[in-house]
Structures are given as C-alpha cells and as structure tokens.
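The structure follows.
Only one protein chain is missing; all other protein chains are in place.
Moving on to chain A:
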Amino acid sequence: MATVQLKSVEKAYAGHKVIHGVDLEIRDREFMVFVGPSGCGKSTLLRMIAGLEEITGGDLLIDGTRANDVSPDRRGLAMVFQSYALYPHMTVADNMGFALKLAKVPEAERNAKVAAAAKILKLEDYLDRKPKALSGGQRQRVAIGRAIVRAPKVFLFDEPLSNLDAALRVQMRIELARLHKELDATMIYVTHDQVEAMTLADRIVVLNAGKIEQVGRPLELYERPRNLFVAGFLGSPKMNFVETAVQSADATGVTVGLPGGHSIKIAAKPARVAKGDRVTLGVRAEHLVVDPAGALVGRADVVEHLGGEVLAYVDIGGSMVVAKLPGHDRIVVGDPVSLAIRDGGAILFDAKGEAMPALGA
C-alpha cells in the first residue's frame, strides 16, 4: 500500500507564493504524471513530497500519516533526478547500493539487491564502471536502479528523460512503462512533455502557475478538457481556437459565427451564454475533414506532408486552422479548402475560458 495525499499544500519562497493550495490524492500503484509548462511548480510540488523542500502550508499524508516533518529518507520514497545526480566517484554498484550501505544492510544482501536491480535494468555488465564511463541512457538507468534497490513505497521522477536524445527518450519511455508494471509501485512523474504524460500516465495532473487545472485519465483530459489551458496544452498539433460570438443559444445547441461569414451549430448546453457573448470554438486537427459543404472555407497556407498524414494550415478569413488529413491527400499550398467539423469534435469555451458542457453530458 502506498498512497500520497496533498491537502491544501502551499509553497512560498520568502513570502512569494509559487504553489497555491493543491489538493490531490495519488492512489496505490498509480502512475501519476504532473504536467505543465516550465516554471509552473511541478518540481516544487514533487520536491515537497520528497521532503527536499519545506511545505509552507497544508498537509502531506503518506499512507494516511502526516509526513510534513518526516525527513526525506524516512518517507520511504526514492527520487530520480533530471540530472541523474549519480555519485561521480562511486562505481555503478556502489551508487545503487549506497542507501543500503547507509542503512547498514549486510554486504551479501546488498550485493544481491544491487544485482537484482541491475538485471531488471540490463546493467549487469557495467557494475564496476564509474558514471563518467556510461552513456546518457545508461546513467539514467543507474539513477533508476538506485531507486529500485531501495524498494520504495513511491517512486518520484523529475523530468527523467529530458536530457536524452529523442530516440532514446522514446525507448526509455517504453521501458518506464514496463518497469511500472513489473514493479507494481506507485509512481509520481514530472514532465513538461505532454506526449510523455499522455503515454505513461494512469492519471494526469495539469498544473499551471502553481494551481491544478485538471486531474483525470489521459483521454478524459484530451477529449473533455475543462478549460482553454488544458485543451491547448495537451495534444499535438495544438487544438485550434477560433474566437467568435454566440448568434443564438437554445436547448438544441449553441450557434456561433465563423470567420468568412458562415455559422455553425455546436451541441453544447446553452446554460451560461446568451446571444452576443464572446466564446472560443475549439477543434482538434483530427476532427476537421475536407468537405465541399463545410462551414470553414479558406486557402491552404502551409502544407506538411508527414507521410502517414498531412497537416494543412488553412487560412480562414484571417484565422489559421490546422487540419490533420489522410496521408494520401494531395493538397498543395494555395488550394481552396472547405473543412467540416466531425460530430462531437467541437468544444465551446465561455468568455472565462471554461469549457461548456456538451448536450447530454
């Protein structure tokens, strides 16, 4: 059992608040990802859980017990740092066994545990090397090994893959997912990379400026973002936003204007808006299809043929909209394009940026 609970957790540096009352529950054996732009407070939050940063307000509960004042090594957590933070003067084996040595675990037992972790991470051949003589990916594995050896209740990762090159990052991402299954442990993982968040997480916490924007399963957040921030942060290419106004709103939906003079009816509850209100129409690129009768009419401005798909940036009365089209589409720059939105593919955000609930939701 390993759960972590945050209750109105705050952090202030010299009176300046950077975390504003975070409430969160991380469940047993969950892979929880904190994601958000750089500087939003992900690391600070993780480091408060780790005990490396003092909690200036609220409570941290580990397995239901208040842990605010428990020293880092007594919290039963292990952390993998962005810079790996390996001990440069120790061999791989000594790096991994350091915590056990400090805990006065007998040498035979220590060696067995290090060997077991090395096996999981395919590091058996490198145990006698110093970190300097390892590649980036191997160092990363040693850092993870150092955590595994301690058999912690919770693993903490702070952007562990951001120092690796793109190919290695994908490979390590897969290994981390495998590791999570194999170890069956609770993991809290910090990243600014939404792809890592989407692929690894059981649940994602989207943070912005020290506040939680939304918590939920990856697809839940992708499909039903609560606000403009979450909608824009998750997904690549970024969700299209078209600023517009309400033309009419009734029980059958909300009709909004489009650049170029057309209008479109969205199946959203009309509760919070009235005619004339400013709203933002959000559509993901894959929900746009070429359709001669489509309401979004413009010209292709930039076209990126990626092989399997085509990204067409279409200028619609001054607004740029990107559509993800099938790879065989032979669209070229300058072509006139009419796009339609797939059913259920549009989300309306009110003037405050909050998503409006869909009809029937």
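By definition in this document, a residue touches a chain if its C-beta (ideal position, glycine included) is under 8 Å from a C-beta of that chain, and two chains touch if they have at least 3 such contacts; residues count from 1.
Just so it is clear, contacts and distances are computed from a predicted model.
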item	value
Undisplayed chain, where the name is taken from the UniProt record, one of "Acetolactate synthase small subunit", "Electron transfer flavoprotein subunit alpha", "Phenylacetate-CoA oxygenase subunit PaaC" or "Carbohydrate ABC transporter permease"	"Carbohydrate ABC transporter permease"
Chain not shown: contacting residue from A:2, A:32, A:50 or A:118	A:50
Listed residues A:12, A:85, A:183 or A:358, member touching the removed chain	A:85
Options A:23, A:54 or A:73, residue touching the unrepresented chain	A:73
Absent chain, residues of chain A that touch it	50-52, 71-73, 77-79, 81-83, 85-89, 98-99, 102-103, 146, 150
